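Only one protein chain is missing from this complex, and each of the others stays in its spot.
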């Protein structure tokens, strides 16, 4: 599926104080343009029995959201409210119009699947040297039934269980001759359509960010991708490029400028990175440098990396 | 001389068993290589081949582009229901749940509860079913335009069918509306729920989430389990007492030595075990006493068991109604809102888990690692769960000095004095 161009600012859903993105194009866009990769937390249909590859929605850290909003790339939408008014109070005409649209899509998908199944059977049969015409006649007569000879049908990415009996047995909608096909039902990923693009609301408050935000922002500005680093024992794991293709360089922990920390913790951080070829990074924002540095544009955040010397 | 931990000059790299594939993003191109009808035989990839840093080769860039495209494609897979597999559900806003009239799939063996002719799904159950593409949930339909109360239809008549709920709508409803109906499901809890379901577990809510907290689990006989009461008759006790006096054995440190020390007097001791026993002056919690709750009941206590988790028992063997005690108890914690628990919080949390001692014949270290009560904390940091098992272990249960011999070998065989666990 081609990636559609995304216009900025794009909406970010706020649901119960968490920030989620449902549009795959926006997900690809922010990855490519803003080195933000978020966390995929949803289940990919057909791959619901593993935790390695997860899908939509993508959860953004409040830090990521705030950064995007501050720079004008995105705006926040109170999605629960939007859905309440949009769906619970939808007019009858809108509802019926949408249902018709969904049915149409469903029919198209069913036809498409049927076509693909036919193509596949044809390919298989060609290999077996049977005639094409006979097969076409069979298909038209009995609609789509599984070919007993090959015992396999291909449906498309909607079935996980036994696939041989997945085709709809009889047409219920549409009456074109030979094209009687039951529509598929679709669960769309996003709610737009039928809802219109949510409007920009200037009153939406900026996300509250933890005190590690300055370090996060600093890393972003240098081109790093950051993901939540809890499992590694740090606030953020920083990658020099897209995490799809790169290993992380830093295990970053943010601190306040005057925050006291235990030296033992620094030992731990240093040890942490050594076994896995990463460096432990601590960083924070100097409030004085921040106040005075606004004019000359110098970065008020300082970061230090720590490695185990093993002497 | 050798010091094992000093000579550990370099940490070992992670062994194969330690590598968790879901710790780091894997390459989605792996999915593109799958023929779609072989999803059943999906075996997950080995650790992918990634680069350490950018070196501006075209090869690297094109690989990256291919990976991104693969990811985009995988995320675009639609959720389709054929006539045969179509499971229709309707959203119920008052309770923020969904119900199904015709439950024909085997999913309902492990979720949902039947009430008043319908199968009701809790918000996390409904959301998961929608997310994995197994369920077609519809928004309820108003009877007439302009009326504000909502009457729910199940889509029998064509013109009264509800609008399909998108994935986004499902999140907005089941997570977003929870607070509005007094529900307790948070996104973190849902993330853990979905992760465990995907891993193959059967997951239920622990108790009624409206409770302030779960009851303490205490069984009189459990306490006596570990301690074998040393039964002896009075004669034996008498002889033992005489023997103790004769051999000048002290059982307790007298008060004056406790005050100024040293705890061990200048007299003689017959065995190291005697010495160690005297040194045990620091109080610990009495494991045999019933667990007591330290904190007052509080709905906002973030530490309570969220889910009861069962391992898969094989198709068809699991019965919701007669399920036994769970294999694991999970308490979900939001890392960004809740700090590491205090002793009081841990105490109270573990008091609601049953007494689960290790096998008494096991290895020393295994016994200590197992603990007498345990719970699993699912700590979620912005969508990424990390599971930590906490066990309440009284180290006083395993007195190392009892494994020593009676004293240093006097030039004879040295085999007796060996402790266990050599080499771990």
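A and B are the chain letters, set down in written order, and residue numbers restart from 1 in every chain.
The rule we apply is simple: a residue touches a chain if its C-beta (ideal position, glycine included) is under 8 Å from a C-beta of that chain, and two chains touch if they have at least 3 such contacts.
One rule holds in what follows: contacts and distances are computed from a predicted model.
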- "Glycine cleavage system H protein", "Mitochondrial import inner membrane translocase subunit", "tRNA-splicing endonuclease subunit Sen2" or "Exosome non-catalytic core component" - which is the UniProt name of the missing chain: "tRNA-splicing endonuclease subunit Sen2"
- Task: Check the options A:41, A:238, A:272 or A:301 and report the residue that touches the missing chain.
- Result: A:272
- Hidden-chain contact residue, picked from the options B:49, B:94 or B:208: B:49
- Which residue among B:133, B:164, B:195 or B:326 touches the omitted chain? B:195
- Note on the structure: Contact with the hidden chain, among B:66, B:214 or B:264, goes to B:264
- Message: For subunit A, which positions touch the chain that isn't shown here?
- Response: 51, 229-235, 247, 253, 264-265, 267-269, 271-272, 275, 277, 310
- Please identify, in ascending order, the residues of subunit B that touch the omitted chain? 1-15, 18, 20, 49-53, 55-59, 195-196, 199-201, 246-248, 253, 255, 257-272, 274-276, 279-285, 294, 311-312, 328, 333, 335, 339-340, 342-344, 346-347, 364-365, 368-371, 376, 379, 381, 386-396, 398-404, 406-409, 414, 417-424
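Rule of thumb we're sticking to: only the chains that are shown with their structure count from here on.
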- Note on the structure: In whole angstrom, the CA-centroid distance of subunit A from subunit B equals 27
- Within their complex, subunit B touches subunit A through residues 9-14, 20-28, 30-31, 36-37, 39-40, 42, 44-45, 50-54, 60, 63-64, 67-69, 71-86, 93, 128, 130-137, 139-142, 145, 150, 159, 161-169, 171-173, 175-180, 186-187, 191, 194-195, 197-200, 335-336, 379, 381-384, 386
- Message: Quick check: in the complex, which residue numbers of subunit A touch subunit B?
- Response: 1, 3, 13, 15-16, 18, 20, 22, 24, 27-28, 31-32, 37, 39-53, 55-57, 59, 61, 79-80, 82-84, 87-92, 95-96, 98-99, 102, 109-110, 152, 154-161, 163, 165-169, 172, 182, 184-191, 194, 210, 227-232, 240-249, 271, 274-277, 308, 310
